[in-house]
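Below: one structure in structure tokens.
Yeah, one chain of the complex is gone here, protein chain that is, but the others are all in their spots.
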Amino acid sequence: MAGAPALVFEGVSKTFEAGGARVPAVDCLDISVPAGKVSGLIGPDGAGKTTLMRLAAGLLLPDEGVIRVLGVDVLAKPLVVQSSIGYMPQRFGLYEDLTVQENLDFYADLQGVPPTQRDPRYRELMHMTGLAPFTRRLAGRLSGGMKQKLGLACTLVRPPRLLLLDEATVGVDPVSRRELWAIVYRQVRDHGMTVLLSTAYLDEASRCEEIILLHQGRRLGQGSPGSFSEPLRGRTFRVAAPSLGKRRLQTRLSHVPGILDAIIEGERVRLVTAEAGPVDLEARLPDVPDLTMEAAEPVFEDAFIATLKRSEESSPAPLAGASPGPESPGTTGQPMIEVRNLQRRFGDFFAVRGVTFRVGRGEVFGLLGANGAGKTTTFRMLCGLLPVSDGTVRVAGLDLRRAASRARGRLGYMAQRFSLYENLTVVENLRFFASAYGLNRARRTQRIGWALEAFELGGYADSPSGELPLGYKQRLAMAAALMHEPDILFLDEPTSGVDPLARREFWQRINALAESGVTVLVTTHFMDEANYCDRLVIMADGEVLTEGSPAQMKARFRSAERPDPTMEDAFIGLIEQHDQQQEAAS
Amino acid sequence: MESLRRIFALAVKELLAILKDRKSRFVLIGPPIIQLIVFGYAATFDLNDIAFAVYNEDRGVASRDLIARVAGSPHFHRVADLEHDGQIAPLLDNREVLLVLRLGPRFSADLQRGRSASAQLLIDGRNSNTALLALGYLRTIVSDFNSDWATRNGRPGPPAALQVRHWFNAGLASRWFVVPGIVGLLTLVITTVVTALSVAREREAGTFDQLQVTPLRPVEILIGKSVPGILIGLVEGSFILLMTVVWFEVPLRGSLGALYLGMFLFLLSAVGIGLMISSLAVTQQQGILGAFLFLVPSVILSGFATPIANMPPVVQWLTLINPLRYFLVVLRGVFLEGDSYALLFNQYWPMLVIGMLTLAMAGWLFRHRRH
Partner (left out) sequence: MNAASRRRLRGMIRKESLQILRDPSSIAIAFVMPLVLLLLFGYGVSLDAKRIPLAFVVEQPDANSASLTGAFQRSDYFVPRGFGSIQAAQRALDAHEVSGIVWLRNDFSRHLLARGDARIGVIVNGVDANQARITEGYIQGVWQAWLLGYAHSQGHELPAMVMLEPRIWFNAAVRSRDFLVPGLIAVIMTLIGAMLTSMVVAREWERGTMEALMVTPIRIGEIIAGKMLPYFVLGMGGMLLSVAMALWLFDVPLRGSFWALSAASALFMLVALGMGLLISTVARSQFVAGQLAIVVTFLPAFILSGFIFQIGSMPAFVQLITHLIPARYFVAILQTVFLAGDIWPILLSNSVALLVMMVIFLGLARRKAHKRLD
């Protein structure tokens, strides 16, 4: 078996009809996935990852080209292929009104697993996924991570020779993601399975043995993760300048020619340069006295950004004209958000209990937690979408219960799914939100002009917002939230589903806003994004586990084997500590 | 002032969102026209070309005269002449004819001799309404035959005769009754569906949260969401009204102002109910199901097709909370009876009360049902 590739695409194209035009999703693609390995399919949003998966599973017909799965032509014999592969779609393919056991039985029936082989296989899968105690629970009652593992168990009920996982880890917390990877590798080891998975998390790339980089339906590169990052050796650095602050430093650096990428990493800024060799930063930033710079180990993400930036050559515009803050930024002075002993009950159940924190003007404050930790409930109470059971919430110095309408006039809100009126055009959306915040005609015209320019939406002014690319939707949603120049901006998972390039751009804008004195409260499940926050809280079971700066949190998990822990390491460490305490207590 | 601006912005946005969506545009235009035409032509109780058979054992002039009158009527169509008794049952059983007219061998002779002659009529009663109507038509024909026979033969007619006049609808055209009802039916369906989905759609798209974090107050959201429903209902209603007069040629005898006052009050109550359903529904699916659950009973219990007076008393009380019941009276009153404001007062105020109550409920639900 080894040697022959498990999946082969030869000159495969597939186009879709969208808005009257034919858009290629996969464009004359040649790939070959090696057998017996874990291969990652990586690319920005709309690169054609899902289309590729569906083509391989025989769910879509290619316009041209040949696809061979395990040596069989998918076009000619889809049923033969489908009886030897496993495929887990983005939403796991579970029947939420069936129990765990019933889901397994159903897929075992469909996959033709003989009754005698079922029990040992079920036992093995349940043990591996840790679902054994829950076999009689309805799938809909499982947590996101457990659903994902059950979905995987269902596709593995008859060990397939090729396993296709389409964005299986989206929206799942880091702990569950780690467990999923363990299961996948065990399958490869025990059954010699071939795995192809697509992912939007670049940090997961390093867990794959082979990476296929996809962009605009074409293959940009293929190889081991190291083979991608190795060429960048000598081009990645960490820069710090305490006198300037990380945000201003990042903004300044991103405009230095020859620098491909500058992102905040802890208290420092990580650089990727276009050419190898040191950059003479002191000459570029002569006014910064305490600038320090050291070389950094290149990772896959650096390579990803470097490769894509080359092929796109777009630079984010600075957010000129953002609302200027009356005071200088800092955590001093009157808190903009003050939460004291916040509680929310649903019946007997406490979704949020005893949450207390304050956020100062111009701060970027993060709210992190696993699924079901209570961060969304807290967030919704803060913006007045959910009544508070007990405790006080003051936003911009106003009590949300009493001066609701006035308090709401001072905050901006951007929801997870970029809640826009999809059949209204960009300008109509902006006009509506401006009017809803009571802007008069002159101010409205002025702010719409500002939004179109600052967010580079001019080219789409009259397109329905539903037809915008995802990155532009995100920009429009942000522009809409800023029409009335709010003092406080609430962001609920603002970057979910958006590719890494657009996420960088987005955070640069947020940085600029915070610089100008806007207070930002954000929830996210991208751990690397937590680095952008000045301070953050991590929640579990409705309570605040810890509060502090990202550096403080990471410092707690520094050890000999992990001298430089990531935010994800810190998060998982905290959750594990919490779980142990819970167990000890009970 | 700022509040007005916000309401105006919301109303404009609602209208744009409805009119720009191809699917909802279709819902506004397609079904009303199709239903108007189908209802207008198909939903009629008038009978035409009823198939009937004759079993005539008589050879006289009188029987031939009577049969010719029946066959000559536009309501009846003679399809068979029978030879013996045994043929009757299969024809009726198999629904080949609706009725069989049987004249005995002494029919003409009895009449000539000045005695009453009997004409036997066998009717398929599977559809009892059709049977009764056919019987009614035949009664009229026979009654005309009787008086003509009496005059022609110089005999005295019956000592007393009915002189029937039909007010408001002299030709007894079902269409005059049904089509004005469609105006009410369709405006109700459209406004309910439009408003019942308006909040649910925003909930699904996540924009309702977005709306709630703006300074818009619940009352402002309520007004901003009602106005488009009422406007669309008025436009759509006016169009169907025009079709009723121009295409179906139903006379419009009363005051247009009284009609529009009724329509406005009716739309107010329909919008109130739609928004109430909408604020209860979490998904569009639930919204459409809720609208359906409201629409079906309210059409059945409105007097649109069958009279309220025929229903059991309990059901009749139930109809009192149905706004369509009142609007149908307004419509038919203005169209056919030439009613004006004063006569319709008792229809106006219940609609106003229903509208106010449901809108207040919807406003309360906005605030108290967030998930």
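Observations on the structure shown:
Letters are used for the chains, namely A and B, taken in the order the chains are written, and counting of residues starts over at 1 for each.
Here, a contact is a pair of C-beta atoms (placed from the backbone, for glycine too) under 8 Å apart; a residue touches a chain by one contact, two chains touch by 3 or more.
Here the structure is a predicted model, which means the values were calculated and not measured.
Only one residue in the set B:Leu92, B:Leu188 or B:Leu324 touches the chain that does not appear here, and it is B:Leu92. Only one residue in the set A:Tyr107, A:Tyr472 or A:Phe506 touches the chain that does not appear here, and it is A:Tyr107. Contact with the chain not shown here comes from a single listed residue; of A:Asp97, A:Asp119, A:Glu294 or A:Asp462, that residue is A:Asp97. Across the interface with the omitted chain, subunit A contributes residues 16, 54, 57-61, 78-79, 82-83, 85-98, 102, 105-112, 138, 151, 154-155.
The missing chain lies against subunit B, touching residues 23, 31, 35, 38-39, 41-51, 66, 92-95, 98, 110-111, 113-133, 135-136, 138-139, 142-143, 145-146, 149-150, 153, 155-170, 172-174, 176-177, 284-285, 288-289, 292, 296-297, 300-301, 305-307, 309-312, 315, 329, 332, 336-337, 339, 343.
Going forward, only the chains that are shown with their structure count from here on.
Rounded to a whole number, the gap between the C-alpha centres of subunit A and subunit B is 56 angstrom. Interface residues of subunit A facing subunit B in the complex, by the touch rule stated above, are 380, 383-387, 405-406, 408-409, 411, 413, 415-417, 419-424, 428, 431-433, 435-438, 440, 464, 480, 490. Residues of subunit B that touch subunit A in their complex: 2, 5-6, 8-10, 12-13, 16-17, 20-21, 205-207, 209-217, 370-371.
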